[in-house]
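One structure is given below, represented as structure tokens, and several questions about it will come after.
Here the complex is missing one protein chain, while the rest keep their positions.
Moving on to subunit A:
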Amino acid sequence: MSAKVKTIERKGRTFLEHLYLVEVFKGMAVTFGHFFRNLMDNRRLYVRHYPEVKPEIPARWRGRHRLTTHEDGTVKCVACFMCQTNCPSNCIMIEAGERTDGRSEKLPVRFDIDLLECIYCGYCVEACPMDAIRMDTGIFSVTSYDRESMMIGLEDLLTTPAGCSEEEYQKGGC
């Protein structure tokens, strides 16, 4: 038990430091340096001018969802309900229908995600056996004026393009 005794050197016990005022003036000199530098040239502010200058979104960022498609444009999703079952916030609602293009037996006829409920945990992406749902759109700002439009359907999910290239996504290793 007595092996690790670390003696910490106490600071702030000298007379000058006890006066406070010297230290106060030192601190004020530091902040004034920042103020003066920024006042003379406001390009040096550590600020991103957000709505005009967008942040760089890496490939691993879990943004808004999208549904992927095969090369011929048919939906990859087979309506297996894995994502819906895994979802901790119950925001995915799938309705399965019969599939006629011969790839599998089912396909989703309805695929709704309630973005107000979604917590962007990414479990749906990990659960998907077909790599059909991804969160690689890079959309980080999901806003709306009403609740109804926060419910996105199959159409929106399929038409949203990927935010990064396929190689980058694979390298990101989600």
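We adopt the following convention: a residue touches a chain if its C-beta (ideal position, glycine included) is under 8 Å from a C-beta of that chain, and two chains touch if they have at least 3 such contacts; residues count from 1.
Simple rule for what comes next: contacts and distances are computed from a predicted model.
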Which of "Putative enzyme", "NADH-quinone oxidoreductase subunit H", "Acyl carrier protein" or "Sulfate transport system permease protein CysT" matches, in UniProt, the chain that is not displayed: "NADH-quinone oxidoreductase subunit H"
Sole contact to the chain not displayed, among A:Glu52, A:Glu98, A:Glu148 or A:Glu167: A:Glu52
Contact set of subunit A toward the excluded chain (per top definition): 21, 24, 27-28, 30-32, 34-35, 38-47, 49, 52-53
